[in-house]
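Note that this complex is displayed minus one protein chain, with the remaining chains in position.
For chain A:
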Amino acid sequence: MASEGAMANQYSVLEELGSGSFGTVYKAIDRATGEVVAIKHIDLESSEDDILEIQQEISVLSTCASPFVTQYKASFLRGHKLWIVMEYLGGGSCLDLLKPGVFNEAHIAIICRELLLGLEYLHQEGKIHRDVKAANVLLSSTGKVKLADFGVAAQLTNIKSQRNTFVGTPFWMAPEVIQQEGYDYKADIWSLGITAMELANGEPPNAAIHPMKVLFHIPKQPAPRLEGSKFSKDFKDFIAQCLIKDSDRRASAKELLKHRFVRSAGKVEALQELIERKQEWEGGRTRPSHPRFYEETLDTLSPKTEPDGWVFDTVKAATIAPRKSTTKRRKLSVIHANGQDVHAGPEEAMKRLDLKDSPLEYSSSPPLTVKKSTMRKQPSIMELASPTKTRQPSVQKKPLQPDLTFGNTGSTVRLFRRVSDNSTLAQVDSDVSSTSITRDENRPPMSETVSKEAVLGRRVFNKVVDPAFQEIHAQTGNQAKREALSRLADAWSALDAIDPEGEYQLIKAMIEKVQGDSKLSALLSPAKASSRDGTPQASPQKSPTKLVLAQNNPHLKSHRRRQSSMLPEAEKERLSNLPGQAVTGMEHTKQLADVLYGRWADGLRNRWPAV
């Protein structure tokens, strides 16, 4: 695979064109031919089980050869990034072109015809796009219309087979997809109808409704219709043909190509007007921002060679392996630690580790300088904010995943994929550096950095509330209950948008109330003596004695995590001081852990029957 890395050098990468849910797209030039291409960079390290799925996308793309589908060129690996090279389409997406205003009917008719030709091609190839929407319709600079983004496309082995997977973007999803009853290529026709309405109105039907809610709306309500006297009868009828809820009665791409609305459509060159309009519109505005240029990151260039840490027969220097973000972690620990000696511990331990790992003989016993657990790495906020998943695909559990993060625009629901919200990171970082080291916890939270509460509030939402809603929602079968739940989720996300600080205070108050009630706290609280003062920011109403005690006696603050018993006191101190620790909802009780151990050990025992 040595030649693989060299393939990257064949392209000079220019500015960023945009970033999707699992990668960033750059404009680039093929050095050999001078051809302009688009390259999607996918960081495989950030995805758990996706490799197969990305392969799937590539195999769908690479078997498409149609003037109505974005042309795939190549794909190769560079370190842990996958580069997918595609044809470059200079006109941008229809969603971008909608920014200056809605399209007129003549333009829409041309786009619809071209999309139908693209869908006709895909469908006869046994492919379903499953995510047709304005954002995925790209225009070349000459006005050619192409279907793009096959991230969730399906390849059927049999022309008659059906799919059940819940993928797509809520507003554009056909009712049969939402109901997971089994669907075929007709689902794309529905999405095309919605897309046509999007082009005519600037947004898909039901855009005002929360994407989570729209999923219940679409199967229940009558199909949307195009309304208004400005639209022709043909256009309205075309939409009506696309949006027939019974997919068996819905027209196919081939049939729709005979519809009067598209038969009388003009040439694609007319679409250049849309591109020019967009350019003028942009010219009239201040340049939004500097183009972001591609920067080679160190880890994509060549893997860092770190000395091995284990002692086998061969002798090598050793270090503690994952050290990439130690500075950041240290910074955090400095801020949240209460006593001076506390953070000296890990630093020193780190130094000692670096120094002491001298070569050893295979048979000699290691020196005892490495004190276990002198250093506890805190997960940085950044890492915590990026979602981690269990080994089981979380799809079925959370079918509604990306919706809340995206508000009304609605993003594609993909299996296994989730977008991390990076926006909070910057806030955290800047906040951390601006906070004084000698911060006093006794001060009421509102008088200190306000944004900290907001950040925590956001965190509460992203880590606790949102996942909890999704989980419970997925477990709720009853339609009415689901709806009630989604209304509550809606309201909560509104609170999160407007007042994350209040959100944080709310959850804090809730936790305190739970802990105040002996029965509830026994049932719900993590670990035995679950922290009477688990939250890092002591609330003002708490008695100062308690706080003093908490400060001086880390045992009181220790909570959750079975291994806490093995940590030295300093560790506990810092653990409990990490923002959001108490509210992450990730704590599980000792009993639960024991059950899980037991189960796992049982599994092992079955393997080794002699135990």
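Following the convention adopted for this analysis, a residue touches a chain if its C-beta (ideal position, glycine included) is under 8 Å from a C-beta of that chain, and two chains touch if they have at least 3 such contacts; residues count from 1.
Just so we're on the same page, contacts and distances are computed from a predicted model.
Visitor: Among "Rab GTPase Vps21/Ypt51", "Transforming growth factor, beta receptor associated protein 1", "Ras-related protein Rab-20" or "Conidiophore development protein-like protein hymA", find the name that the UniProt record gives to the complex chain excluded from display.
Guide: "Conidiophore development protein-like protein hymA"
Visitor: One chain is left out of this view; which of A:Q10, A:T24, A:S62 or A:S521 touches it in the full complex?
Guide: A:S62
Visitor: For the chain not shown, which residue from A:H123, A:K146 or A:K508 touches it across the whole complex?
Guide: A:H123
Visitor: Out of A:S252, A:Q272 or A:S521, point to the residue that touches the absent chain in the complete complex.
Guide: Residue touching the absent chain, from the options given: A:S252.
Visitor: Write down which of A:V311, A:A474 or A:L495 is the residue touching the left-out chain.
Guide: A:V311
Visitor: Could you tell which one of A:L14, A:I29 or A:L44 touches the chain left off the display?
Guide: A:L44
Visitor: Write the list of chain A residues that the hidden chain touches.
Guide: Residues 1-4, 44-45, 48, 51-52, 55, 58-59, 62-63, 65, 75-77, 79-80, 82, 123-125, 157-159, 252, 254, 299, 303-304, 306, 308-312, 318, 320-322, 324, 360, 362-366, 368, 370, 372-373, 375-377, 379-380, 383-384, 387-391, 562-563, 566, 584, 586, 588, 593, 596-597, 600-601, 604, 606-608, 610-611 of chain A touch the chain that is not shown.
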